[in-house]
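Just one protein chain is left out here, and the rest sit where they should.
Moving on to chain A:
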Amino acid sequence: MNKEYINIALADDDEDDRFFFTEAFEELKIKNRVSTYKDGIELMTHLEATDLLPDLLFLDLNMPKKSGIECLKDIKANAKFNDIVIAIYSTSSSEEDVEKTFVLGANIYIKKPNDFEKLKKVLSEVVTTNWQYHTSGLNKENFLLRL
């Protein structure tokens, strides 16, 4: 990633969560550009239209109109989006969801923290990870991010 800033996108229907998300990145000392979408349809419409694809995409699972799982499927089916690193960003960490998103090819699974400091820590960890290296060693054990 030789660009000056990291392009980050979040699709989440919850306004508060989008607020925490952008606020956390504002406080992090990382050069970034965050764009948020309030559902899957909005996200996919944007992704298909733009040439400036996000480096890192955070996907909430439970969204109206189009769920995170459906978005994940569509993204993985399109070669154009091959380079996007996908982080699942969900309230629950039910085994079923973790298993499903892992199989579908998501890179990491983040359970939304209940503390703002923790949120910052998690996000900075995800952003600073060398994904090319991490992806080669990806397995089910380290898929769910634990702090």
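Basically, a residue touches a chain if its C-beta (ideal position, glycine included) is under 8 Å from a C-beta of that chain, and two chains touch if they have at least 3 such contacts; residues count from 1.
As a convention for this text, contacts and distances are computed from a predicted model.
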Per UniProt record, name of the chain withheld from view ["Biotin synthase", "ABC transporter permease", "Sorbitol-binding protein /mannitol-binding protein" or "histidine kinase"]
"histidine kinase"
Sort through A:45, A:78 or A:92 and give me the one touching the missing partner chain.
A:92
Residues of chain A touching the missing chain are 14, 16-17, 20, 62, 91-92, 94, 112-117, 119
